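Yeah, one chain of the complex is gone here, protein chain that is, but the others are all in their spots.
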Amino acid sequence: MRRGRLEAFSDGVLAIIITIMVLEMKVPHEASFAALRPLLPVFLSYALSFVYLGIYWNNHHHLLHAASRVTGGILWANLHLLFWLSLVPFATHWMGETRFAPAPTAVYGLVLLLAAFAYWILQGRILGAEGCDSALAAALGRDLKGKISQALYLVAVGVAFVQPWVAWAVYVGVALLWLVPDRRIERALAAGDGGAHGG
Amino acid sequence: MRRGRLEAFSDGVLAIIITIMVLEMKVPHEASFAALRPLLPVFLSYALSFVYLGIYWNNHHHLLHAASRVTGGILWANLHLLFWLSLVPFATHWMGETRFAPAPTAVYGLVLLLAAFAYWILQGRILGAEGCDSALAAALGRDLKGKISQALYLVAVGVAFVQPWVAWAVYVGVALLWLVPDRRIERALAAGDGGAHGG
Amino acid sequence: MRRGRLEAFSDGVLAIIITIMVLEMKVPHEASFAALRPLLPVFLSYALSFVYLGIYWNNHHHLLHAASRVTGGILWANLHLLFWLSLVPFATHWMGETRFAPAPTAVYGLVLLLAAFAYWILQGRILGAEGCDSALAAALGRDLKGKISQALYLVAVGVAFVQPWVAWAVYVGVALLWLVPDRRIERALAAGDGGAHGG
Partner (left out) sequence: MRRGRLEAFSDGVLAIIITIMVLEMKVPHEASFAALRPLLPVFLSYALSFVYLGIYWNNHHHLLHAASRVTGGILWANLHLLFWLSLVPFATHWMGETRFAPAPTAVYGLVLLLAAFAYWILQGRILGAEGCDSALAAALGRDLKGKISQALYLVAVGVAFVQPWVAWAVYVGVALLWLVPDRRIERALAAGDGGAHGG
């Protein structure tokens, strides 16, 4: 039951974050298609952040599914993750408004990096509570995808100062990498269940 | 249980979308009824979009009720639907502010069309997971109402450039068409349950 | 289960409405207590509307608790109620900003009247589905409190044009009348349960 409320609260926060971003797309005063053109970078940033938050929601969903109990440490690691995710609308809007200028593009990557780091901490807390020989531990393995993402964010933050569009391409690339939900956990848990039932 | 969290997240996003639209109705500075008159088109747009989002919530409710399991494809098809629906407040506000000018009225129809298309994809994903001989497949049949709506949106987008008010009348008409929740699914599932129980 | 999702969606919308009202209280630029004084009518309006939405949430909670099944008509009657409640922040803000000027104070009462009317329709739909000899029907009886509230709102709307503060006092009075949750339903249902168990 405690997990249920943790999920409900996280869902609420993620649903709000994903939705308030669209409030930043200010309606143009003119009634022409040309008036929409300056909004294009804002729209593209919004779409990318929507996908990122969708990815976090999906993976968070799978991760918590694997948590059989919720400790105080997990609660706070979860809030820590939500804190960095709550800054995504700010970074998204700044990057869009300035049409992918260097500093905002770097800040966007920094927020993604800190969120990825917070996710990694949350994952570690849940792993710690579940044990090293749990289905989750087996599912995550060496967590290559997580490590590669963090490395790529770091590279993109640096590249943003030279070529912001390259950094942006990296953000899109990492999103594509994760678009597939973390089936490893799902599969391993299913296998674990199967084993438990079969055994 | 997975479906439960998908529903909770979708409910959260839909509840926020339906509510933030009202934030766009800026309070007039004067304290007279005359000051409310310029808000009339904004109010009418809000009321129409409220009804549309209510329709989506109702039908989404019935559709997910028919999904016995949730795959990764369904999760993403659902997020895709929420993405287009999240643009409804923007289109609503633009159309209202410009008093149903051609371009914004066409964009409003385009957003409705893309949301309807996303709903159709989600429906297809759930049908794919349930199977062609499922109760849902029987309930939807040839999905005439869905196809007619999409055709009407397409027509309205074109008409908006010539006579925006005709396009608006079409949007109102399609909403009336859907105001009745999708009882086909409900009925067929009830029948299916009855059959299962009776047989 | 269907009722669960209806409650969750309604809770989401009510939670958002109750919270976004506070966004209208704009932070003063000066850092003195004197700068807070012009906000006083806005704050008072906010507090009153918070109480009203709390009352609606409480009574809605009891009412849906009594609904053993959810029909399409109930779904739409519920959305209709949420529509008028979603206009409360607008009316609240307008009334507060104009320091209880006649027209905004009348509009506030009108929104409350329409919400009360929508609640009455929802109640009728649920009664219709439950039957005239249900515990709910017995609990509501002649629904005197509901009828008195609607009459008082109507009077206040008229009075607002002459003496807005009297209208405001009426709104506060009706809120106090309802501050006690609708125990009639609770009690009657408990009695009904007792009877069912005892019999």
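Which chain is which? They are A, B and C, in the order written, and residues in each are numbered from 1.
Everything below uses one rule, namely that a contact is a pair of C-beta atoms (placed from the backbone, for glycine too) under 8 Å apart; a residue touches a chain by one contact, two chains touch by 3 or more.
Computed from a predicted structure; not experimentally measured.
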Among the options A:40, A:103, A:148 or A:169, which residue touches the chain absent from this view? A:103
Across C:47, C:101 or C:172, the one contacting the chain not displayed is C:47
Taking the full complex into account, what residues of chain A touch the chain not shown? 1-2, 5, 8-9, 12-13, 16-17, 20, 23-24, 72, 75-76, 79, 82-83, 86-87, 89-90, 93-94, 97-98, 101-104, 107
Residue list for chain C contacting the dropped chain reads 7-8, 11-12, 14-16, 18-20, 22-23, 25, 27-33, 35-36, 47, 50, 54, 57-58, 61, 65, 179-181, 183
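The rule we apply is simple: only the chains that are shown with their structure count from here on.
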Looking at where chain B touches chain C, is over half of the residue numbers used by both copies, so same, or under half, so different? different
Centroid distance [mean C-alpha coordinates] between chain C and chain A, Å: 38
Shared interface positions of chain C, touching two or more other chains: 12
